[in-house]
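The structure under discussion is supplied below as C-alpha cells; questions concerning it will follow.
Yeah, one chain of the complex is gone here, protein chain that is, but the others are all in their spots.
Right after this comes chain A.
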Amino acid sequence: MLTVEHITGGYDAAKPIVQDVSFTVKKGGILGILGPNGSGKSTLLKVISGILPSTNGQVLIAEQNIKTFSPKAFARKIAVLPQLHAHAFSHTVRETVTLGRYPHQNSWFSTWSEQDEEAVQKAMQQTGVDCYEHTNLEFLSGGEQQRTFVAQALAQQADILLLDEPTNHLDIAHQRQLLDMIRLEAVQNGLTVVSVFHDMNLASLYCDQLLLMEKGRVRAIGEPHEVLKEQQIFEVYNTRVSSYPHPELPKPQVTLMPSVSESHAPYVVTKEQFKIRDEFVELRTDFPLKAVSSAVHNAGFGWFQSFVNRAVDLNYMCEDAHEELKRYLEKHDFMPSNTVAMMTAVAVEHVVIREFSSSIGSIIVAVTAGVGNAVDVSRAHERVSAPYIGTINTWVIINGKLTDESFMQAMITATEAKTKAMHSEEIMDPISNTIATGTSTDSLLIASTQSGTFMEYAGPITDIGKLIGRGVFETTVIALQDYKRAKGWI
C-alpha cells in the first residue's frame, strides 16, 4: 500500500511545483495521474520517489516513511520507470535488465543466484524482449528500449511500480500488451502501480482510480467516471471533449471535439435523391448522415453516406447474411464501411417515399411494407413457429440537428406511428386473431443531416415529433394499402 499525505515539493523549495497532494493506492491497485502539460505529473512522481525534495508531507509504504529506507531497501520496495532518454554508451538488453537485480545484491561480491536469473528471464519474457537478449540497446527502436526498461523495473520485484508515461514510443499493440501485463501483475501478484498518462482513454481502461492534476494541485480523484467528466476536462485542459461508453467495458472514454469546422450552408436531403434500382432502393448523400438503425449491415449509431434497402426473394436463405450482403454492396459499388443496408421481401417498386415539412424543416419517410408475418406483440408469447419473411422497413431522414436523446425519441415516435397505421389498416395477426402491431422482423432507420435546426427532443408533441408521427403514419398506410392491392385483398 502506498500512501501520500499532503506532499509538497519540487525543484525549488521556495516555489514548490507540487502542492498538497494526497492519495492512497491499496495493494494491487492502479492509480493513473492525468493533467495538462506542466501540471506537475512527472514532478509529483519524482517527489514521491525522492529524487526531488519534499518540503512538506510524507510518503508511506505500508505505513513506513520512505525517508527511513536505505537506497537499496527503497529500490526493493519501489521500482520507477522514468521517461526514456538517449545514452552515450549502451548495454545489451540482458545487461540492462540484469541491473534491475542491483538492489538485491551484495555490494562486495557478485553473487548471481538462481532467483536473480529467474527474475531476469521472467521480466524479459513478460515484456517480450527476450528475443533481443544479446542485442545492444542502441540498435533497438524506442518502443523496444522502453520495454527493456520496463523489464528492468519488473526484475527489481518491488511491491510498488511508478511509471512515467510508460506507453510513449509504443504502438497500440504494444501499449495493450504492456498495460495488460502490468494490470495482470497488479491483479494476480498484488503489484501496486502509480502511472502518469497522457492518454485519458488508456488511463480510464487500465486504472482503478484516476487523479487529475491542475497547476500542481489535485483537481479530482476517484474512479474514472468521476474524473473524466466533460465539464471538468474542459475546465482543466480548456478543450471540449465528449465522453462515451466503452463498447465492452464499464469505463468512460472521451473524444476530442475539434474547434475548427468548415462553414457551409445547411445540408439538405430531398426526396429526389432516392433512387429506385432493379433490386434495391438507395439513397446517396454528398455528406455523411448521423444514423441509428436496426439494419442488417452497420446497425447501431454511426455516420454513413449510403443507405440501401435491398429486395430479396421470398426464399432467400443464407448461412451468413451479413457476409453475403457485404459482398452484394461491394458488387454494386457501395463502400461497406460507409453504408447502412436492410433487406426486405417486398419488390422495390412498392416502396413509398414521401416528404413532409413544417416551419422547423423537413423530413423524408420511405417505407416498404410486407405483412405476411404480422404479429401482435402483446400476444407473441403464444407463438411457437419460426418467423418467415415479411417485413416493414421504415426510414426517416431528418433535415436537422438531433441529440442522442432525440434520436431515441424519434425511434419511439416512428414505431408508435407504424403501429397506429397497422391498427388503422386492420392488419391481423393470423394466429392470435387480433390486430397486429408490426411484423416479426421490422427494421427502422433514423438519420439526420446534423445541420440546420437544433432539435433537442423528438417526442410526439415536439415539432419534429409531430412531423415524424404524421409522416410515418401516412406513408405506412399508403404502403399497406399498396400491399393489400398487390395481394388482391382489396
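Here, a contact is a pair of C-beta atoms (placed from the backbone, for glycine too) under 8 Å apart; a residue touches a chain by one contact, two chains touch by 3 or more; residues count from 1.
Everything below uses one rule, namely that contacts and distances are computed from a predicted model.
Participant: Out of "RNA polymerase sigma factor", "BraC protein", "Iron ABC transporter permease" or "3-isopropylmalate dehydratase large subunit", flag the one the UniProt entry gives for the chain missing from this complex.
Facilitator: Per the UniProt record, that chain is "Iron ABC transporter permease".
Participant: Have a look at A:Lys27, A:His91, A:Lys122 or A:Arg217 and name the one touching the chain we're not showing.
Facilitator: Result: among the candidates, A:His91 touches the missing chain.
Participant: Looking at the full complex, which residue from A:Thr3, A:Thr24, A:Asn56 or A:Gln105 touches the chain that isn't shown here?
Facilitator: Spelled out, the listed residue whose C-beta touches the missing chain is A:Gln105.
Participant: Which one, A:Gln156, A:Ser204 or A:Asn309, makes contact with the chain that was left out?
Facilitator: A:Gln156
Participant: May I ask you to list the residues on chain A that touch the chain which is not drawn?
Facilitator: 46, 49-51, 70-76, 78-80, 82, 85-92, 95-96, 99-100, 102-103, 105, 107-108, 110, 136, 138, 149, 152, 156
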